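Every protein chain except one is present and positioned as in the full complex.
Letters A and B mark the chains as written, and numbering starts fresh at 1 in each.
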Amino acid sequence: VGSSMAEYNTNLRLKLPITCIVMEVIVIILFAVFVRYDTDTDARKWHKEKSHDNKSNYENDFYFRYPSFQDVHVMIFIGFGFLMTFLQRYGFSSVGFNFLIAAFSLQWATLMQGFFHGMHNGKIEIGVESMINADFCTGAVLISFGAVLGKTSPVQLLIMAVIEVTLFAINEFLVLSVLNAKDAGGSMTIHIFGAYFGLGVTRVLYRPNLDKSQHKNCSVYHSDLFAMIGTIYLWMFWPSFNSAITAEGDDQHRTAMNTYYSLAACTLATFAISAVVNHEGKLDMVHIQNAALAGGVAMGTAGEMMLTPVGSMVVGFLAGIISTLGFKYLTPILEEKFHVQDTCGVHNLHGMPGVLGATVGTITASLASAEVYGEGMKDVFPDIYEGKTTPFKQAMWQGLSMGVTMGIASIGGILTGLLLKVPIYATPPDTMCFEDNIYWEVCLCHSFCLTLASNV
Amino acid sequence: VGSSMAEYNTNLRLKLPITCIVMEVIVIILFAVFVRYDTDTDARKWHKEKSHDNKSNYENDFYFRYPSFQDVHVMIFIGFGFLMTFLQRYGFSSVGFNFLIAAFSLQWATLMQGFFHGMHNGKIEIGVESMINADFCTGAVLISFGAVLGKTSPVQLLIMAVIEVTLFAINEFLVLSVLNAKDAGGSMTIHIFGAYFGLGVTRVLYRPNLDKSQHKNCSVYHSDLFAMIGTIYLWMFWPSFNSAITAEGDDQHRTAMNTYYSLAACTLATFAISAVVNHEGKLDMVHIQNAALAGGVAMGTAGEMMLTPVGSMVVGFLAGIISTLGFKYLTPILEEKFHVQDTCGVHNLHGMPGVLGATVGTITASLASAEVYGEGMKDVFPDIYEGKTTPFKQAMWQGLSMGVTMGIASIGGILTGLLLKVPIYATPPDTMCFEDNIYWEVCLCHSFCLTLASNV
Partner (left out) sequence: VGSSMAEYNTNLRLKLPITCIVMEVIVIILFAVFVRYDTDTDARKWHKEKSHDNKSNYENDFYFRYPSFQDVHVMIFIGFGFLMTFLQRYGFSSVGFNFLIAAFSLQWATLMQGFFHGMHNGKIEIGVESMINADFCTGAVLISFGAVLGKTSPVQLLIMAVIEVTLFAINEFLVLSVLNAKDAGGSMTIHIFGAYFGLGVTRVLYRPNLDKSQHKNCSVYHSDLFAMIGTIYLWMFWPSFNSAITAEGDDQHRTAMNTYYSLAACTLATFAISAVVNHEGKLDMVHIQNAALAGGVAMGTAGEMMLTPVGSMVVGFLAGIISTLGFKYLTPILEEKFHVQDTCGVHNLHGMPGVLGATVGTITASLASAEVYGEGMKDVFPDIYEGKTTPFKQAMWQGLSMGVTMGIASIGGILTGLLLKVPIYATPPDTMCFEDNIYWEVCLCHSFCLTLASNV
């Protein structure tokens, strides 16, 4: 081990600080030049608008969106962070690197999303909605992190984040502003993008000898309970995630409720399929931790539409089935035949349910009618409302957006993987994957267990 | 063990999937036939009402109740789920079965509550308030789950949920719509109902040889810390629970504040009594995890009334004392003399504090006066405001509601217990209670502890 570690040089002492500080300094300079308060966060501008438009403080966007923002924030930092603690010896890295790359990505996303689709008079104006969008973009990076979990250094992850956030913003611009597709909860822009980007990276970083640390790629009793904290928070707050940036009023309300019922139905499907595919009829924690969430992913596009509660349940139910079957049957094939080592199974939780969600969005858009939406059409499908497009054409753009997203994500992931293969980023050797000890001070000597064991 | 397991057949491979899928398909069909968006979630209807009544988006019910809903949601899935992880070998089942039966119950509750007291033109119209009510009903099922924890299969739990949710909706209809009692936080409809239903079930399912797995019915250091996550979330968000469906404005505000002070006083009582009843003067985690919450239960009825902050504190203080003494002295008696094996002590946390809360509600209602409530009487006691009843009569209905609830819950629980005794539901043998291993894939071989221990 000693020699391979020396050869690999996983010492972070210079590499990580330099990467962090250079990136943060660049971010600070760009913020200084480009980023300003928007009307709802600026003291002068808000008070001017209030008196000019006879507005009240409760009309500040903060009160419409901040509670949803905080729920999304919990999903990003607790949800994703703890979901990945299922590995027995990788809890510090799961939560810690999640924390690091999320804290970076949300800053970088503010800039990139601003550059590509948020400039006003040469400045990026920010408020709670841009904070939610920054967290959303961060979510895509964390999905990709799930695919490469345990096999990459924090330096590699930060570099991945720089590229992925940039491509995310470009793709988001194409999907939402050029193709005019709807995707408020990000079935396409977040889940498909994050999953296929991550799969591209992990494919290029394929390690044929990963079995050398395969005994660590396994959960332990309490690590699975920590992971359930992540799962349950993601599950509970997904209604807030999908509704966070939909239009105010009925749209936020409806999106949250659709997602709530979709997830409930998904959970029953997950437990059912998990038991039926196990030859002893036992439930598998991996399925419960992940596939039960697919109902949220699958509502990312159609959640704001008039899908009806029962429509949402059917979608969630299908998502749970597809996702659980993916964990059981598709993941081993991807690894053995296609050399895609997907640590957290993001293809099952984000990839396939994302495709399902995009498809449901396409179908639901094609069925949009003035009879069902009334004046609410203005919020959900403004182009149809204004007569600029038809439901059929809208559906075409929805479908095309899914394809564009998969293409940009996959190619971007593969190119990023090639860049990350350069052996200068303190990447772990095959024998030390899924192991906190190479990047963290881990105090073993005083461990509770050891103390007890030695007293026996 | 092998033979008894074979005899008992705890294999879930067919039983659980069939139960889940049949139930979910029934739910989906009933949703398709009966469930529709309400005015605040429907695109056409909301926009019509907005322009007709000159409303604004911030008047959508979403902004009054969704933050409270999310707090309640956290209590149901994290609060109840992790509270029950105190058992050393039952964490997967505690969180996992809690997740499963809650996800089912909230769907079934939407239907049952709709059928019994929410039909509009033959349809059930839903929005955030019905989501809160569905979560509330789910809370009652989870309280009953606490009584039978460790001794029932997920199939039994799902069947229990079907019956309990149905009876809950009937009892809720009787209490709130026939007897016109007030019970916004559910001291009666949720806590008394859930506790006595669960006690009825566990009485019928009495296992004389449960001591065979009694060594597993015990906490371990880290399992108690996981349980504290559940406790603290329940404690923090109980103000949101009690205020979630009270009237808008001062009512939500006052209910939350009353509950906040009640819980604070309850916590001091719990620590005091926990130390005094221990002969070494040590604190007991079981008391802290449970009895400190009794102050929330006891404010379920009177929380919205003009109980005053000091009144709330006195109620919370009493609740903490009663609950801690119950854990110490009553639980052993219930088991030994009355053959009621109450795993989580729900009688101490929900049963007795629920009775206290209902009693406080009765007294407080009898003292309602126009001088104290002013025009606010309209929201808290509409019947008194409209002269349809007197404070004394209102108090009578409150007291009667408690009795009705206890009756329906106890009898319903006993009958449900008899149904669950039929040996076809994959119930665990006496030797395998409180044990995840029979229903879950548990990887012991690679456990961190074992690895360390074998290296000593």
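Observations on the structure shown:
Everything that follows uses one rule, which is that a contact is a pair of C-beta atoms (placed from the backbone, for glycine too) under 8 Å apart; a residue touches a chain by one contact, two chains touch by 3 or more.
This is a predicted model, so every value here is computed, not measured.
The chain that is not drawn here is touched, among residues B:Ala256, B:Val340, B:Met402 or B:Ala426, by B:Ala256. Check B:Asn242, B:Thr267, B:Ser323 or B:Thr389 against the missing chain and you find that the one touching it is B:Thr267. When the missing chain is restored to the complex, the residue among B:Thr19, B:Gln88 or B:Ser401 that touches it is B:Gln88.
In the full complex, chain B touches the hidden chain at residues 58-59, 63-64, 67, 71, 88-89, 215-216, 218-225, 228-229, 232-233, 235-237, 239-240, 248-254, 256-257, 260-261, 263-265, 267-269, 271-273, 275-276, 278-285, 288, 292, 306, 308-310, 313-314, 317, 371-380, 444, 447-450, 453-454.
Contact residues of chain A toward the unshown chain are 11-17, 20-21, 23-24, 27-28, 31-32, 35-37, 40-48, 50-51, 56-58, 60-63, 66-67, 70, 73-74, 77-78, 81-82, 85, 91-92, 95-96, 99-100, 103-104, 106-107, 126-128, 131, 154, 221-222, 226, 229, 438-444, 446-449, 452-453, 456.
Simple rule for what comes next: only the chains that are shown with their structure count from here on.
One finds 32 Å separating the Cα centroids of chain A and chain B.
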